[in-house]
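One protein chain omitted, others in place.
Let's turn to chain A:
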Amino acid sequence: MRRRTRALAVLVAVGLVAPLAACGPGDDGTPELTWYINPDNGGQADIAASCTEAADGAYRIQTELLPRDAASQREQLARRLAAKDSSIDIMSLDPVFIAEFAEADFLAPVPDDVADATTQDVVQGAIDASTWKDELVAIPFWANTQLLWYRKSVAEAAGLDMTQPVTWDQIMQAAQDQDKLLAVQGAKAESLTVWINALVEGAGGHILENPEAPADEVELGLDTDAGKAAATIIGEIGTSGVGGPGLPSEDEPASLTKFQGDRGSFMVNWPFVWSSTQGAVDAGSLDQSLLDDIGWALYPQTTEGEDARPPYGGISLGIGAFGKHTDLAYEAAQCIVSPENQAEYFVTNGNPAASTQAYEDPDVQEAFPMYDVIRDSLDQAAPRPQTPFYNEVSTGLQQTWYPPADVDPDTTPQQSTDFITAVLRGERLL
């Protein structure tokens, strides 16, 4: 009996200690860096493997998967970092919460030489998104932007010259006249904020006038002509039915499905839709004729004659402030964001590079015939408000600009301003 008890005790001890052993350095003493990645098609894991190989024993990169949507990624990272989790060495950060993390001192300061090296030949939008209070706080990795995707047949029938910039009014009219559906992201989610921001910026305004201000001094720029122009477009799409019945629950993948369907006409969406549609054609679930019918252009203009400000997205790499090997982590980050890796990632995973050099890669140009439009769009793109209170602002917008059919230019911008201001002052619940 006693022997059995002892055996049990040994088993329990091994069970408790063995998992802890995994936290330390590898068997050979090589420091292990943990990279928290957002879900993709395996591209970041591949880069981790190739950088581990290139490090030649200096470090080993191991990846950990974050949840799918940006809000949940932020939640998990913030919770861990608030508890000073030392296991976070490198993290793939959505640009919208970089300011919040930097303000909370969750990110290790970027050494000057690393900052210089990783901002060479990088699109300005990506540098801006990784900067907080005039200092680079994260390393630009890949940069995303939305394009206007269209069915050539529909545009042609409407007599639109797609080589020239088009306006929201034009595409709404074209879709409506042919009884087609416009694919936009009307779901009550982050994608709605992306849309609102692009429309407001496209009309020359900003959601926040002073994004760096403290919570109770933040001023909103919604109750302006720009805000009203944005509300007019969203309300019109919501009430006219051109967005289809699925609009209030439509996210990016749902938009793509609608665009690929019989009533597809125009869609604003990220470049992943190209590789995704191509994959579906290769797999035989969609016709080649559909792929041949798809065209692309710069994001539609909010106001005729004024440059559109397409949405900016992507991922920057943050280095955890509480990791044990921040210097090695910066070394690894530099390897990860090398233009070659970015080009490879672009081709295999469909996520556009932040480095302009990557766009010269023949493989990129072959896989993404619209590479030049993407680069132009990145130059024109407007980031969402960079503020530590982004989450409050974004959720506040989603509460007040939803569903699209209820958006009214005369009331929504005003209500939205009052609501978000009250929330930021701690006077209201979100």
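Operating definition for what follows: a contact is a pair of C-beta atoms (placed from the backbone, for glycine too) under 8 Å apart; a residue touches a chain by one contact, two chains touch by 3 or more; residues count from 1.
One rule holds in what follows: contacts and distances are computed from a predicted model.
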Key: Chain not present in the shown complex, as UniProt names it (candidates "FAD/FMN-containing dehydrogenase", "Sugar ABC transporter permease", "histidine kinase" or "Putative sulfite reductase-associated electron transfer protein DsrJ")   = "Sugar ABC transporter permease"
Ask   = Pick from A:49, A:104, A:117 or A:162: which residue touches the chain that isn't shown?
value = A:104
Key: Option touching the unshown chain, where A:29, A:159 or A:245 are the choices   = A:245
Touch criterion as defined above, residue of A:92, A:302, A:377 or A:391 at the omitted chain = A:391
Note = Hidden partner sits against chain A at residues 71, 75, 78-79, 82, 100-101, 103-104, 106, 187-189, 245-249, 254, 257-258, 388, 391-392, 395, 402-403, 426-430
